[in-house]
Each structure stands twice: as structure tokens, then as C-alpha cells.
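The structure appears below as C-alpha cells.
Missing here is one protein chain; the remaining ones are kept as they sit in the complex.
For chain A:
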Amino acid sequence: MSTLTEAPPPLAPAAPEKKPPRKRGRFTPYWLLLPGMLWLVVFFALPMIYQASTSVQTGSLEEGYKVTWHFVTYWNALSEYWPQFLRSVFYAAAATVLCLLLGYPLAYLIAFRAGRWKNLLMILVIAPFFTSFLIRTLAWKTILADNGPVVHALNSLHILDLTNFLGWTAGDRVLATPLAVVCGLTYNFLPFMILPLYTSLERIDGRLHEAAGDLYAKPWTTFRKVTFPLSMPGVVSGTLLTFIPAAGDYVNAELLGSTDTRMIGNVIQTQFLRILDYPTAAALSFILMAAILAMVTIYIRRSGTEDLV
């Protein structure tokens, strides 16, 4: 055997074959999108188009409806029902603020202080979803009943005098007043506020609190300057998830309110199902949608959450 003076050359690597990317691969994303897109087209786009065309039709149930580009329906709907629009926005805003005030401390507690109770508390937050929305709202009718303990307690504490004075309640009762509707909305949408708040609070690194304390921030300052700004994504998504459905809600106003607390959702429901004035109902739906879209856009722009990490 001859002595090796040279290390044997490594096995030649297989020549890199430059295959063009396979065609099937390129279309994979679109195939994956297809079911969702189909769903959206059938259950979102088509109904929207149908409603949009309904809103500019004229006619009657007997003679049938025809598209006549009757945009006046929009103007008429708005001028007749603007109080309900305003009321919807106002109630939804009040409920959103209440949800934030109730939900933030709770989410904060669960995220930072609950320790091993964290999961249990989170289950309790979503527990109401295990029963129907309608049943729960009906239960509120019993809770707020005129001869029930809540009204009795509020009465003896003279709180009802104050709310009567503010116009939130009337005639020593809570049911069938704005207060009851706002309470119902708050109750029903509270989990939608707590969940995103919890998620964004939970993500905050506890060491940031320590760092703020170390840099001379008192606990309250730490909250104002560090915790709250960092929880802004949760605040924004929580308020949106509460405000948007609350503004279009009609169940709470229907079950807990009176004719004086009708929200725009009630009007649309009546127009569609009782009066059978489809064009007006469709127009109202579109106005509501446009209004919410506009408000949400302004809100997101102003809160500047895109800056947050």
C-alpha cells in the first residue's frame, strides 16, 4: 500500500439542480384560501349586495319591489330615526366605559395577582357563555324586578332618587329604564372587554414594573406610565369588541327597556319583521354600519396603537 500524502477528496456533492419552483406549490395558498373565501362570498358578500339593492328599491309587498335607485329612503330613515341612532351610540358608549371600568381592574388582578387562581378566574369570566344570551338577559328581568331586592335596596339607599333625577330611571323602578338597558349591555359584553385586556396585560413583563419602581416611579405612576400604555392594544380591541356589537344590539333594549329606550337595532328589527318595510330596514342597517365604521376608524387612528409593540 502506498502512503497517503493527501487526504482523499470528499465525495463530490450532487450537482445542484436548479429546478424551477413547482407549479402546484405556487397555487397552494389560494387553495387554502378557497373554502374561507367561498364562505365569505355566500354568507357575507351576497347578503350585503342583496341588502344594498333592497335599500334602494321601491314598491309594496303585494306588487313586489323594484330597484329604482330611490336613495331618498336613506334620508327619510335618518331623519325619522336619528334619536334612536344617537341613543344607540350613547348607550353603547356608556356600556363600553362601564365595561372598561369594571373589566380593567379584574383583568389586572387576574393577570398579575391571581397566582394559581388565574385559570379558575378566567373560566369564571367566560362561564356565562355556557348559557344562552337570551336566558341570561331574561334573568336580569327578575333581578331588576320592581319588587325585587335590587330595587328595594337602591330605594332604601336613596340611590334611585339620584338616578331618577339624572333621568336614568323613572318612577322608582329600574326595569324599562335606560339604566336597565345599559346594565344589560354592560353585563352581556363584559367578557369581550376582559379577554383582550387580560391578554395584553398578561404579556407585560413583570420586570418592567420592577424597573419602573427602581427608577423612582411610585406604584400609581408605574401604572400610568408603563402598565396602562402597554395595555393599550387590549383597551382598544376590548372597547371595539364591546362597542360595535352593543351599538347594534336590540335584545337588551327589547327585554329590559321600554318604548322610550328603543335602540336602532330595535327599529331595524321592527321594520324588517313587523312593518315589513324592507327598504327602510336595509337603509338603516347600512347607515349604522357606515357610522360604526367611521367612528372606529377615527378611534383607531387617534389611539395610535400601531406604534405599540
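Keep this in mind: a contact is a pair of C-beta atoms (placed from the backbone, for glycine too) under 8 Å apart; a residue touches a chain by one contact, two chains touch by 3 or more; residues count from 1.
Keep in mind that, in the parts below, contacts and distances are computed from a predicted model.
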The complex's invisible chain, by UniProt name, from "Aspartyl/glutamyl-tRNA(Asn/Gln) amidotransferase subunit C", "Heme exporter protein D", "Spermidine/putrescine import ATP-binding protein PotA" or "Sulfite reductase subunit C": "Spermidine/putrescine import ATP-binding protein PotA"
Which residue of A:212, A:253 or A:267 touches the chain not shown here: A:212
Per the touch definition above, residue among A:56, A:144 or A:226 touching the missing chain: A:226
Chain A residues touching the omitted chain (full complex): 205, 207-208, 210-218, 221, 225-226, 229-230, 307-309
